[in-house]
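For this depiction, one protein chain was excluded, whereas all remaining protein chains were kept in their positions.
What follows is chain A.
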Amino acid sequence: MSNVSDSLLLKLIIIGRSMAGKSCILLRFCDNKFESNLGFTIGVDFRFVSLNKNDETIGLQIWDTAGQERFRTITSSYYRDADGVMIVYDITDENSFDQVDHWFDEISKQAPPSVVKILVGNKTDLENKRKISTERGLNAANSRSCPFIEVSAKSGENVKKAFEMLVDAWTEKSKQHITKPRKKKARQKITNESFEKKDKGNCC
């Protein structure tokens, strides 16, 4: 697997209810400038971050549609080619946690079966306003057998770790499916993953 990592580029997407802090997590992770006192410019370019993992550099291309939650744009095309999905909820907002199930369903419908997931509870800095206990978050993640972590985009706590965990989960999964092709494939025909699977005579 080592040679795969040399040019490893993963596409990660972040989803969750509006105001759950998705963009803040991304900003914190990419720029590490959250709540800086200096007015700095946030561009609108897509986020690209390199992560060092056991002397390997993994490129992370992170996609975020923060602000567009109310649009039904998060469709197959958004999930297509995704390697990992980060589902974010706000530990002080019951509604955002209620939506977690919906997101898991969406992923199973739209994303390729190879995708890895992580459940992230944000805003641990607001401990006194917490509505969702760590245990509840953990249970939700366990029932979908995916990793779980609580972070604070404001303080930066665990933000990097969350992304590392997602990458780990992906590495783990790809080891199990050795023949998995890692090249980004252009969509040849209008077929979804289940058909692709069938057409190609079941590659995985």
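As a working rule, a contact is a pair of C-beta atoms (placed from the backbone, for glycine too) under 8 Å apart; a residue touches a chain by one contact, two chains touch by 3 or more; residues count from 1.
In this section, contacts and distances are computed from a predicted model.
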Item checked: Candidate names "Ras guanine nucleotide exchange factor i-related", "Cullin 4A", "NAD(P)H-quinone oxidoreductase subunit J, chloroplastic" or "GATOR complex protein NPRL3"; UniProt protein name, chain not shown -> "Ras guanine nucleotide exchange factor i-related"
Checklist line | Contacting the left-out chain in the complete assembly, out of A:Thr57, A:Ser77 or A:Asn139 | finding: A:Ser77
Notebook entry, point to check: Looking at A:Gln110, A:Thr124 or A:Thr171, which residue reaches the missing chain?
Noted result: A:Gln110
Item checked: Residue of A:Leu12, A:Ala66, A:Leu119 or A:Cys146 in touch with the missing chain, whole complex considered -> A:Ala66
Next item on the list: Could I get the residues of chain A that touch the absent chain, sorted low to high?
Entry: 18-19, 23-24, 27, 31, 33-42, 44-46, 63-73, 75-78, 106, 109-110, 187, 189-192, 194-195, 198
